[in-house]
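Next up is a structure, given as structure tokens.
Yeah, one chain of the complex is gone here, protein chain that is, but the others are all in their spots.
Then we have chain A:
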Amino acid sequence: MIRKTAITIALEHIEFEERIISANGFISRDLFSISDTRPTFYMIGSMGLASSIGLGIALKDPGKKVFVFDGDGNILMNLGSLTTIGSLKPKNLVHVVFDNSVHESTGSQPTNTNFVSIEKIAKACNYNHTFTVRTEDNFEKILRKIKKLNGPIMIVVKIQQNDTERSERISISPVGIKEHFMSR
């Protein structure tokens, strides 16, 4: 499964009013190129902070689900956020980590998820439910299953590296992204 396929599958299970906080790099670019129909905060810089922004909005609006689209390199930069999320336990937070074990945006240098499991760290940090999926079928199954579960939930989606196809940069300005997100 490549990232674009994984994101497409995820979107099939995210309602149109549910929020997405999307990490910088190819995750946001892929998501933007596939569909821009949900309230989405596309990050451009500040790598590592998608989970923290997601936590902030999840706490302020507990009635609405927040999906964080994260990367392995991204979350490794902010592992402390897992302890904050696991302490505050927002029921409406779903943390999806697209894990290809490389920093693809910068030239596919290896990350430590080759050796260390993010899912195990999340479990140790009191996430209510954690999953690792490797196939499209399994990812769909878990996405259906979590609709009835309380967060924080983490799904690590193991994806293949794919540096042949590159999505375009996001064409909305950062202030436009914010305003668009807040108005939906």
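Simple rule for what comes next: a contact is a pair of C-beta atoms (placed from the backbone, for glycine too) under 8 Å apart; a residue touches a chain by one contact, two chains touch by 3 or more; residues count from 1.
Keep this in mind: contacts and distances are computed from a predicted model.
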Candidate names "Amidohydrolase", "ATP binding protein", "sulfopyruvate decarboxylase" or "NADH-quinone oxidoreductase subunit D domain-containing protein"; UniProt protein name, chain not shown: "sulfopyruvate decarboxylase"
Residue, one of A:G48, A:G73 or A:G151, that touches the chain absent here: A:G48
Touching residues on chain A - with respect to the absent chain: 21, 41, 43-46, 48-49, 51-61, 78, 80-81, 83-84, 88, 174-175, 177-178, 181-182
